[in-house]
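Pasting a structure below so you can have a look.
Removed from the display is one protein chain of the complex; every other protein chain stays in position.
Naming follows writing order (A, B and C), and every chain is counted from residue 1.
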Amino acid sequence: MFNIYCPYCEEHREEEEFHPKGQAHIQRPTDPDACSDKAWGDYLFFRDNPRGIHHELWVHAVGCRKFFNITRHTVSYAILETYKMGEQPTITAESLASEEKQGDVQVADGGLQTVGASDNSVSESKGAKV
Amino acid sequence: MQRYSGFGLVKHALSHHENWQRQWRNPTPKKEYDVIIVGGGGHGLATAYYLAKEHGITNVAVIEKGWLGGGNTARNTTIVRSNYLWDESAALYEHAMKLWEGLSQDINYNVMFSQRGVLNLGHTLQDMRDIQRRVNANRLNGIDGEVLDARGVQELVPIMDCSKRARYPVMGASWQPRAGVARHDAVAWGYARGADGHGVDLLQQTEVTGFKIVDGRVVGVHTNRGDIGAKTVGCVTAGNSSVLANMAGFNLPLESHPLQALVSEPLKPILDTVVMSNHVHGYISQSDKGDLVIGAGIDGYNGYGQRGSYPTVEHTLQAIVEMFPIFSRVRMNRQWGGIVDTCPDACPILSKTPVKGLYFNCGWGTGGFKATPGSGHAFAWSLAKGQMHPLAAPFSIDRFHSGALIDEHGAAGVAH
Amino acid sequence: MSKVAVFDTRPEQAVRAESPLAITRLADRVASNASAEAGVTLREKAFLGHLILRGGAIALDEAVREVLGISLPAKPSALAHDESGERSIQWLSPDEWLVIVPGGEEFELENRLREQMGDAHFAIVNVGGGQTVIELSGPYAREVLMKSAIYDVHPSHFPVGKGVTTVFAKATAIIRRPSEDRWELVVRRSFADYCGRWIIDASEEYGLNVLD
């Protein structure tokens, strides 16, 4: 369960006080009537769904009731930064491109899971045959 | 291919099980295939199986980055039903249901399809209106089902609290007798063995890293084992569909969410049907091994971590204990999560894409397992014929621009 | 008519009022284990004046100091009282504060604040009928909060003069710490009975004493 820093309350709060509201920075077209059906459909339904860095809109629903943005890794679930409405992220997939390659991120595999031969645990072992 | 039977089992026992054949080969990739299926889960393997069996297209590869059936196939709670509200989805899921009913014999692999019936409970007047509407629609679509009152529910599930004491007393339920559960791993393995038997190459530990696209038409895929050519490519990668779509240069109206499930310790048989409640928000069945298999809704945020947030599990068990107070002393053994690709209208996408020859089958959200045979069957038809199967046509990506959504949130309210 | 309709919701003559917790009959419910050595003591502070202030901190601060003699708490989650301790103002969000005053003062207070604020962009809303204050004290009051609320109520994290909106059981509540030994919950009227019954249940092992 996430521990989220609310940029308005200026402290970490439990995830249960917040609601996720989808992708951040979705701008409503300024002149909807001039939008093509495709453009309008894209605005309504088509979202980034990255495996990695994602900018999300959240609301501190049981708290200050303010909406704000979270930059979060959708695999490790690490929260890289939270910032207020109207602000832009300082951390993005691009800015992290070098070090935040997915392979470096620890992935929970769920269930009783197995990490295949591609896993880094191999490189760290001397591969002792038994 | 070695046929399985009780007699065969005895024969093998006498030879100390030394002569079992591989259930599928571990081939090296060819240069090119007629069709490449990306994703070795239930839907992908079923697609490959029907391509070979029904359409004679056997020069096919299934490319899986991990191990066969290791994604949502291995993680779902195995409920199979077809009592969906809208004609389009009802038709697709009922198509699957009919295939389920002969699947074990068709693929000579016991998928343990157990038609023990599914109850969808109603706790409010609106729940009951929706149930009536759905069951009436199912009946006129030729899908079995009836509406039960609280007494009828109590008779079917004596251990459930159907009293007025409950916070949200049970007012009734929809009941689909032909629905039930199946053994998830067996579905993947059975289709895999069947497809392999028809000559399909199953390439595990092989990850697609990109698509080869020439003048807007797909001609192959890049993988960690080199490039592989293909005339047609079908992506059946559930939670990772958006990632692959981006590789091909377009976006999908999908969000990948964590969907959690849990099992109790194994118990002696006590629950003989599947019970689902949208309102109290949980569902439960008992596996043949004796575990109570339990789940509920998705987590609200996007997540590829195959784990979700703890409160979701708490609320799920609150719902289960509310419905079944006698389970308070039963223990939760294990909890896990899958990655479900959800659509705005809680319906799947089976569709052509902006890239010629590249097809996507995704967006099944929480309802994918039950559709496995139907999805694979209709998708194979579409890949073979180069046009979408009539049952698949309504599920095109275009609906998100035309507005012709098929809103199944009612039927999909609880993960299932 | 003015641009905003101010309205005194209190009758002049005495009319019977019912607090949100009236229906819970707290005293009857806990009579069984109420006792001298009760670990938790509960008291409803009913019928107080509750006002929500919305607006810019600077403008409101002046007005509030002028009218209430308290300076507007600018720090998140800050809670300020006047000398008497009867009037308080609490930060709820960067542009929202909760004022609680003795019952009957709120209408005049609203008018005076509006005067002070003039044409500034602000809002004042009387919510006194919609919420009530539950005071918890006693050696185990904090344990009861730990059972109920996800927020960290350890003294090192929740000093006197703090107040937060958070999850209490399955309701939303404001938790406040007006003094060393007292905690306050501000709960919505329609959830008050649920919160009351929850507290009774959660404090059972310590013994609950209810004061009117």
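The rule we apply is simple: a residue touches a chain if its C-beta (ideal position, glycine included) is under 8 Å from a C-beta of that chain, and two chains touch if they have at least 3 such contacts.
Methods note: contacts and distances are computed from a predicted model.
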Looking only at "NADH-quinone oxidoreductase subunit M", "Autoinducer 2 import system permease protein LsrD", "ABC transporter ATP-binding protein" or "Sarcosine oxidase subunit alpha", the name UniProt gives the absent chain is "Sarcosine oxidase subunit alpha"
Could you tell me which displayed chains border the chain that was left out of the figure? A, B, C
Considering the whole complex, which of B:I37, B:V147, B:A173 or B:V233 touches the chain not shown? B:V147
Touching the absent chain when the full complex is considered, from B:Q132, B:Q154 or B:S396: B:Q132
For subunit B, which residues touch the unseen chain? 4-6, 8-10, 12-14, 16-18, 20-26, 66-68, 70, 74, 87, 91, 102, 104-105, 108-116, 123-126, 128-137, 139-142, 146-147, 159, 167-168, 183, 185-186, 189-190, 204, 264-270, 286, 288-290, 305-307, 309-310, 313-314, 317-318, 320-322, 325-336, 399, 401-405, 407, 409-410
Against the chain that's been left off, what residues of subunit C make contact? List them. 1-5, 7-13, 15-20, 22-23, 33, 46-47, 52, 54-55, 95, 121-131, 143, 146-147, 149-152, 154, 156-157, 169-171, 188-191, 193-194, 197-198, 201-202, 204-205, 207
Footprint left on subunit A by the chain that the document does not show: 1-3, 14, 21, 28, 31-33, 35, 37, 40-41, 43-44, 57, 59, 61, 65-67, 76-79, 85-86, 106-117, 119-122, 124-130
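Keep in mind that, in the parts below, only the chains that are shown with their structure count from here on.
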Once you find the CA centre of subunit B and the CA centre of subunit C, what distance in Å lies between them? 50
Mean-CA-position distance for subunit B and subunit A (Å): 26
Could you pull out the residues of subunit A that touch at least 2 other chains? 16
Subunit C residues counted as touching two or more neighbouring chains: none
Contact footprint of subunit B on subunit A as seen in their complex: 1-2, 15-16, 19-20, 22, 37-38, 40-42, 44-51, 54, 56, 72, 74-77, 107-114, 116-118
Over in the complex, which subunit B residues touch subunit A? Could you list them? 66-67, 74-75, 205, 207, 224, 240, 242-243, 246, 251-256, 300-307, 309-311, 334, 336-338, 341, 344, 400-403
Under the stated contact criterion, what part of subunit C meets subunit A in this complex? 76-77, 92-94, 96, 150-151, 164-167, 172
